[in-house]
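One protein chain omitted, others in place.
The first chain written gets the first letter, and so on, giving A and B; residue counts start at 1 in each chain.
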Amino acid sequence: MTAITLPAPGKPARRSPRHPYRAALASARGRVGLALVLPVVLAGVLAPLLAGHSPTDQSDLSLAAPGTPGHLLGTDDLGRDLLARLVYGIRADLGIIALAVPLGALLGCLFALLAATHPAVDTAVQRAFDLVLAFPGLILALAVTAILGPGRLPVVLVIALAEIPAFGRLLRTGILVEREREYATAARVGGASPARVLTRHILPNAVDPLVVQIAVSLTVAVFIEGAMSFLGVGVRPPQPTLGAVLSQSMPYLADAPHFAAGPLITVTALVLGLSLIAEALNREIRR
Amino acid sequence: MTESYPSPAAPPSRRTALRAAGGGTLLLGLGLAGCRSAVSASESAEKGGAAEPRRGGTVSVAINSDFTPSLLFAQSGQSLQHRLVYNTLTRYDDELTPRPELATSWHYAEDGRSITLELRSGVTFHDGRPFTADDVIFAVKNLQNPARAAQLRATAGVITGFEKQGDHRLVLKLAHRVNNLFDLFEFMIITDRNSVEEALKGTRLNGTGPFRLTKWSPGSGLSFTRNDAYWQPGRPYLDAVEFRVIPQADALVSSLRTGQSQLTFQVPGRNLAVVKSSPGLTVTEYDTGGGAQYLGVNTTVAPLDDRTVRQALALAVDRDRILKQTLGGYGLASAAPWPKSSPAFTEAGRTHYGHDPAKARELLRSAGHTRLDLPLLHLGLPGDTAVAESLQYDLKQVGVHVTLRPTDPATAQKDLISQKMPALWTMSHGFAQVQPSTLAVSAYPFNEAKNTSKYRSAKYTRVVREAWTSPATGAAANALHREISDILLDEAFIIDLVIRGNVQVAAKDLHGVTLNKFAYLNLDNAYLAA
Partner (left out) sequence: MGIRLLRRLPSALLVLLVASFVIFSILRLVPGDPATSLAGPDAGPETVAAIRDRLGLDEPLPLQYVHWIGGLLTGDLGPSYAIGGQTADLIGDGLGATVELTLGALLFVVVLGTAFGVLGATARRGWVRATVRVLTTGALAVPPFVTGVLLVLLFAVVLKVLPSGGRVSVLTAPDLGVQYLLLPALCLALPSAAILGRYLKDGIERALAEDYVRTATAAGVHPRRLLWRHALPNALPPVVTLLGMQTGHLLGGAVLVEAIFAWPGLGQLAEQGLTRRDYPVVQDLLLLLVTVFVLVQLITDLVHAWLDPRIRWE
């Protein structure tokens, strides 16, 4: 699902006087993106302050409508406060994403660096990426969870696993292109060690596309968490996550649509905002 | 994902569908001549109920899981089709009194060590071969084979000898007295002994029942047509029966509401409210045999080896809330395993443990505990997860902090029968709907010799054995049933929560549907009113 068009990594990183990331966030796209993402993130971070209830406290009050005294967004089938479940759900999602995406990026980059050492290793790594990509991700998720048992760990692992090839391929392309660049050749001729060439010359220039990819990966992570909850292999209940609350609301869609409303709006805002930011970054960097 | 029923005044026309579909009209435009709508079909079927039985017609039954031929002789698979294709020897009525089917009469020997069956003559299998005593002998021996995975194998195993007196009289010799023989006769389908391997592969089901299987399409359904040579004159009324596999609850409900199927037993509790408000459908609750949701306790995990702690758990759970919030109110909140139709049912047993957190806390304190941390295994399916979440909350109120461990069915299964369950688990059990002794002999969680809770006591074993080998009715039987109940309630190694009936949802114009105690669908007398 990593489907954003990536910048051609070949261009030399031209540093405009204004830092491109800041410029990206200041663009119209970037601002709208931030306006969508920041409130959601804030709600998650401040969940303990915003929620008047514990997200797991139950009561006899099933499926209360929004605006019920004490329950601003109403309650779910087990009488739990939906506002609390929403903000703590966001918090849980953020926690998972914050762990999984960097993990995937790190591993992907490590593999790419490994591949850069020797053509044979490169082939092996490429075929391994092929293999990961060849398995339908969600079926992989089902299998991983069946082995490990459900919980945060398999969700984090599945997300990381899905991200590895994207980051790996991206950095590999970056390395290949930069390696042929004159200054790298020049440095090599000048006697710099390969490691030094890599860290001093190649990596800094390959960073921009990786930043864009991180923004894209964040949306993919939200997607995978939700999809796994829908397939019944998400985090352990009663922990709310955006996907878990949404999938629990499905049987009541006709009678209590408010049950689904919170996570629907939140997920939409989050992924839309993140993609806008990714687009903005992409544009600024390509410029 | 349930859409409410469109009002009859405004059936969605082709035009509204087109308008609503917007950009997708391209697809719709492909073939709309004489168009039906997939969201509104036969809903005007609200007619007077007492119509004359009418011959003909096809009933479509929605099932949530496919027929599993390799489980033909077990209770585990989809068993609705069993009584369509096959017959059993006898059938229980509502009072658990056996009624004739392929056996027309029977009598026990004085010492209870043998029973003589008179078998119906003039019955033929679908291939024309006449039914004889040899078919019954085969059926019993077949269930004695462990590979058939028949839960009533223990009872089948009591039959040690066969004495054929002609083609239609059979004496069964018993190793000892046993009181659930008619559970076996209710359970045991009489199959053609020459084609049993084909039956286990699903390629050919040859029985004596009212319908023949004409086609099984794995994953999508089964087709049956009327057996014109059925031994009950004039039956069945229906020409054909179709089973359609619809695994997802919402799709199943929508197939009923749109009239694509007329009958199902598999609407989950949480979806029943929607069904109940549909004008074209009737909801009937069977008192029997849907399985009971329970909280299992591993009695070898400290401090659950202490009976007082287990009793505290039984008092801590709010059965009525679980029934209301997770099962749509269908079922019977009960601390004992018995449904109302069981001879062992008593109101006192049902309400033995009320929801009493204060007393639960007190019991825990008396046992020296203020806080416990325990894992609870449950199936990771939506309904089961909701039950587990409810339990977790209730137990937390008395200081028992439970970590949920959602597990997929196959793994849970393995843990259950290999006695590897964690401290607590919740699942459902069957076999309380027939003779009470069957529960303790055939349902694994209750087995006196070896059960998942690893609970053993000489007293339990003695009472169960005694109940199994004594006459099924009478004062002595009642006393034994009470004793079993008392042990189960007092020892609380299986804490029953809610007895679920089989809930039948049927189109209003479908009449005469019944289920046997093992959920075999009987459509002998079913008909579609005009």
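Everything that follows uses one rule, which is that a residue touches a chain if its C-beta (ideal position, glycine included) is under 8 Å from a C-beta of that chain, and two chains touch if they have at least 3 such contacts.
Owing to the predicted nature of the structure, the values given are computational and were not obtained by experimental measurement.
For the options B:Arg270, B:His429, B:His481 or B:Lys517, the residue in contact with the chain missing from this view is B:His429.
The residue from B:Lys340, B:Lys414 or B:Lys459 that touches the chain not shown here is B:Lys414. Screening B:Ala175, B:Ala229 or B:Ala251 for touch with the missing chain picks out B:Ala251. Touch with the chain that is not drawn comes from one residue among A:Ala47, A:Val87, A:Val271 or A:Ile285, which is A:Val271.
Residues 1, 3-5, 123, 127, 130-131, 133-139, 142-143, 146-147, 219, 222-223, 226-227, 230-231, 243, 246-247, 250, 253-254, 257, 260, 264, 267-268, 271-272, 274-276, 279 of chain A touch the missing chain (whole complex, contact as defined above). Take chain B: the residues that touch the chain left off the picture are 1-4, 6, 12, 16-17, 20-21, 23-24, 26-28, 30-40, 66-71, 74-77, 145-147, 149, 151, 153, 201-202, 216-220, 245-248, 250-251, 254-255, 258, 260, 408-414, 416-418, 427-431, 442-445, 447, 450.
What we mean here is this: only the chains that are shown with their structure count from here on.
If each chain is reduced to the centroid of its CA atoms, chain A and chain B end up 44 Å from each other.
Against chain A, in their complex, chain B makes its touches with residues 1-4, 249-250, 268, 270-271, 273-274, 321, 324-326, 380-382, 385-386, 388-390, 392-393, 403-408, 411. Residues of chain A that touch chain B in their complex: 56-58, 60, 62, 77-79, 146, 149-150, 232-233, 236-238, 247-248, 250-255.
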